[in-house]
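Every protein chain except one is present and positioned as in the full complex.
Moving on to chain A:
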Amino acid sequence: MLSDFSEKIQGLFKKFRNYGKLTDKEIEEICRDIRLLFLESDIALSATKKIVEEIRNRLKTLEFTTETSPGTVVSNIVREELINLLGKPGSIDFSEKPSVIMMVGIQGSGKTTTSAKIANYFATKENKKPLLVGADVRRPAAQLQLEKLSKQIKVPFFTDKDPFSAFEGALKLAKSNGYDLIIVDTAGRTHVDEELLGELKLLNERFKPNNNVLVIDSMMGQEATKVAKAFFETIPLTGAVLTKFDGDARGGAAFSLREVTGIPLIFLGVGEKIQNIEKFDPVRVVNRIIGMGDIEGLIERVSDIKVDISKKPPEEIQKWNFDTFLESMRQIRKMGPLEELLSMIPGFSNIKQMKDMIPDEKQMKRIEAVMLSMTPMERKRPEIIDASRKRRIAKGSGTSIQEVNQLLKQYEMFKKMFKSKNLKKGFKLPNFPIGRI
């Protein structure tokens, strides 16, 4: 996740760390590098200029002591400025009964999916009673898409033949049925389509939603400023959601949006599953961008899954066996792709070699197959596995004897590693074999 940016910016900082003190020439060099880096990250040109100017001013007045390396100082300045630019996270206003969220944006930004995600978020986390409204009558099957999603998350759905009657009907329905949150999914429209922007304006004037949320794709380029501006000038936006943040796009659009409109970001879309939505946190986003990890996100992810305490692996390494391995592996996999989880660990993106050590989903499945092909006794006491048992396990799991051997070897190494005195007490690693088999 965002590792490309991380690597580059870390590389930049490594260069700075060699300097004792910054000269004018060095400041210019740093500013040029940062500028290119930001532009390559699709941060708007205007925002880039502004932020580089801030950084330049701060660098000029800096006095370095012998204790602090300019690299650290510069990295902190860039971090601070990025966080400043992103501003404080926004929120959904619930002061009205029912409260209404009108979702707007260009085609393909992810409005329909995000509508369902937000409904699910408030229904499960804040005990709200949402109603999803399909007001996109343009894209074929858009209403059906939202209806299907609403069934998945068990939230009521309403639609009608045009956006105005859908909106009106939904408001009536909410009053009679006691829904306290109406989420209206509107049709995607380009920011140059005056006719459709006009429709949005009319919808806003007539129904006055207390939340107008812009959905914006994190892969978007320089165009983001124009999109944000056009929607901002059409209706009073109250916040934004940045979607598809689970890819490797740097989310430059977030910075553009803030710079142009000043509206806050509320949520981040971080995956294809309906629960893959997170509250926006500028510190987390910037930290993740510049490779300082996202421990909070990791903790949130972990606390979201229900870990069966009774199946918790034993503290003492001696008692570990393939049963506990299997169980831990399954619990970790519940949290999402391993690579994604590991990228949230601070400093992880710096260790390039580590990336090659992470087994991907396919390999995890193979490892799991090998373990599942063992008898319960073999899982409890791996030392009884002899050549003939290995042959059977390999056959049963559709792998090779070499792969079975490798897993057993890794298991031994892993046990040894934990026995070694060098490890501090309380140090914990994910308890499953890391490595390719």
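To be clear about the criterion, a residue touches a chain if its C-beta (ideal position, glycine included) is under 8 Å from a C-beta of that chain, and two chains touch if they have at least 3 such contacts; residues count from 1.
Going forward, contacts and distances are computed from a predicted model.
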Q.
Tell me the UniProt protein name of the chain this structure doesn't show, selecting from "Branched-chain amino acid ABC transporter permease", "Signal recognition particle-docking protein FtsY", "histidine kinase" or "ATP-binding cassette domain-containing protein".
A. "Signal recognition particle-docking protein FtsY"
Q | Chain not shown: contacting residue from A:Glu81, A:Asp185, A:Glu199 or A:Asp246 | A | A:Asp246
(Q) For a quick check of understanding: of A:Arg79, A:Arg139 or A:Lys415, which residue touches the chain that isn't displayed? (A) A:Arg139
Q. Considering the whole complex, which of A:Asn57, A:Gln107, A:Thr375 or A:Gln402 touches the chain not shown?
A. A:Gln107
Q: Quick one: say which of A:Pro156, A:Gly221 or A:Gly396 touches the chain that got left out.
A: A:Gly221
Q) When the complex is taken as a whole, what residues of chain A touch the one chain not shown? A) 1, 4, 36, 39-42, 45, 106-110, 138-142, 144-149, 152, 190-193, 217, 219-224, 226-227, 244, 246-250, 252-253, 272, 337, 339, 360-362
